[in-house]
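Shown next, in structure tokens, is the structure this report addresses.
Every protein chain except one is present and positioned as in the full complex.
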Amino acid sequence: MDQATNSTVLEVVQLTKVFRDFWRRPRVTAVDGLDLSVRRGEIVGLLGPNGSGKSTTIKMLLGLLHPTEGSISILGGRPADVAVRKRIGYLPEDSTLYRYLTPRETLMFYGRLFDLSVAERRQRTAELIEMTGLSAAVDRAVGEFSKGMARRLGLAQALLNAPDLLVLDEPTSGLDPMGCRQVKDLLRALADRGTTILLTSHLLADVEHICDRVVIMYDGRPRAAGTLQNLLETEERMTVNVPTLDAAGTKRLLDLLRKELDCEADVSRASMNLEEFFVSVVKEAKATDASGHGDDSQIAAFLCKVRGG
Amino acid sequence: MARFRQAVALAGLTALEVLRQPVCLLLFLISITLTALLPFLILHRFGEDGKLVRDSAFALHAVFGIFVAGYAATTALSREMEGGTAAAVLSKPVSRDLFFLAKFVGVVGVVAIFSLCSGLTALLVERVAEKFVMSGGMVGYLSDNQTGGLLLLAILASCLVGAYANYKRQRPFGSITVTTLLAGLVLCILVAGCFDRAGQWAPFASRLNWRLVPVSLLITMALVLMSAFAMALSTVVGTVPTLTVCSAVFMLGLMSDYLFGRHAAESLWARTLYSILPNWQHFWVCDQLNAGGQVAGTYMGLATLYAAVYSAALLCLGVVVFRQRDV
Partner (left out) sequence: MMRNRILGIAGLMIRQAVRSRFVFCLFVLMLSLLVGFALTIKGDGTVAGRLQVLLSYARGAVGVVLGIASLWLACGAFSVEIENRRLHLVMVKPVRNVELWIGKWLGIVTVAALMLTVAGLFLMGAGTVALRRTAPDGVDGRTVRQQILVARQRVEAVRAMGEAGEARWELDCPDAVASGASVSTLQYRFVSPLRDQPPIQVHWAAVDANGASLFEADCEAYMDGVNRLDIPAESLPPGERIALVFGMRVNQPDTPHHVTFHPEYPVELYVPTGGFGENLLRTLLLMFCRVALLAALGVTVGTVFTFPVAVFASVAMIMATLVTQFFVFSSACEPGCGHEHHGEETTPQWVEWTGEHLARGVQCVVAPVLHYRVRGRLAGGVAVTWDEVHEAAGVLVFMYGGALCALGCGALRRREIALPV
């Protein structure tokens, strides 16, 4: 990897996409002057309500749509370059897979498009099927899959080439909470190993957990961008974490804060968010009853192995 | 009353949905344009032009009509089930029987519009075709070029109106063009009635050949029957198999007399197949028009009964299957 791509994996300048009607008249400006720069190993989230231009941006980055204006430099090349596409993994918004193929055949097919050797394809296919928890459905046609299963297979095909840049459109959509958690942990592990990730999501909690940086889009234009810390930090208030106190202890703490710091303070019981609670319950249940879900540590190890990391 | 309103809404929506498909418009336009060009394409056959033109016009009506009927029926049901829109509608307080039958009515609506356009065009081109004239100082073969030009102009104008409505008001090109085309053809009929074959002002002087109407009606019945068949089949299989089977049934039904009819007396198989397969020959009566003949009223009645009974049986079958079908 050259110096330029080492630091900046994706550089988008004044990217604009105007959808036109049959008469070539502009109908909708889906993306309007987007500037975006993503460095190696970063997880960047594109946020925004429906129709804000997130998916259109991603499709332009992958060469599935042509920009009306602006330029895209991705992994040091253009989106249409075959060499560039070799290093990209993509999970679309809806996992549109070949319905008559089995998961194994699907991954073998995509592996072939990456020019992987037969042995390599077989090995990666087997490992990814195991890791995404699809072992039980390995001989079923993809057309019979539930949305979540198709999503897992979609993720497996995106990881097949151990990509340098992973582009994920709503990666957790259709997944159960355990699956969501696994995906998030996996993405974090991948980023730690140097994979750059660009994702879109409606689920702010997901983004908050994993993204280093977010770009919030509305009506095709970026409205806010920066690290989560910068964006979410409030200047006015602080939080103090202490072990659970009894009523007397709580009162003493409040008195102390009011007296010593001369400020208004309140105390409430710390709580998990629903996802953390759900995960803890399922983990507990898993300890007694094994389920078909894959293990994210396995996936991370897989990627580490295929990329020689 | 509420059910009736639901049925009307569903049928109207089905017809509109089909008419807005580009392929439907293509089928309409190509069929009508080819029919309109027939008098100019057919070589001079010494007075036989009229017969050749009307036979070809009816053939185009039947062949393109089969495509329209098959496509409309599969779009109305198979595609809606594949795409999930059928499930969305059926989750509302709409009964399955009503849904199925309303869809059929919508498809019949499209077929009727197509047949109306084709029938009017056949009437016009038959008049345009070259005929031997010996009156008013004219002796020789004469074509009604004025009506022919008007007909072509009506087709072009409908496209322009559709384009204008789409460009200026974002209205759907397909349905506007078809509606304008129908209006244009009616206008052509009225204008043609005001002039003679040489293009001189003479209201009601040269009448249109209304004997063509029953023939056109019979073809329309065949198309309705084909729609019922395609609808019933759509409840079981997807778009591609439906269209394939429809094509096969069309071919077999066309050759039914030859393939099965002549063996019906001695073979049970032939008799059964001859009875089951719709016989399209019953609806093809162009030859009746030769030498000034016309289609008998009793024949029309019997053919209508055949089409109605057959369609009703197919629809009942379709309703029963659709009740059990997972959408």
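Chains here go by letter, A and B, matching the order in which they are written, and residues are numbered from 1 within each.
Here is the rule we use: a contact is a pair of C-beta atoms (placed from the backbone, for glycine too) under 8 Å apart; a residue touches a chain by one contact, two chains touch by 3 or more.
Quick caveat: nothing in here was measured; it's all calculated off a predicted structure.
Asks: Among A:82, A:119, A:263 or A:287, which one is in touch with the chain left out?
Replies: A:82
Asks: From the listed residues A:94, A:144, A:192 or A:276, report the one that touches the chain absent from this view.
Replies: Of the candidates A:94, A:144, A:192 or A:276, A:94 is in touch with the missing chain.
Asks: Using the document's contact rule, name the residues of subunit B that touch the chain not shown here.
Replies: Contact residues on subunit B toward the absent chain are 21-23, 26-27, 30, 39-40, 43-44, 46, 71, 130, 133, 138-143, 145, 198, 240-241, 244, 248, 259.
Asks: Which parts of subunit A face the unshown chain closely enough to count as touching?
Replies: Subunit A touches the chain not shown through residues 19, 59, 62-66, 80, 82-83, 85-86, 88, 90, 92, 94, 96-98, 100-101, 105, 109-110, 112-115, 141, 157.
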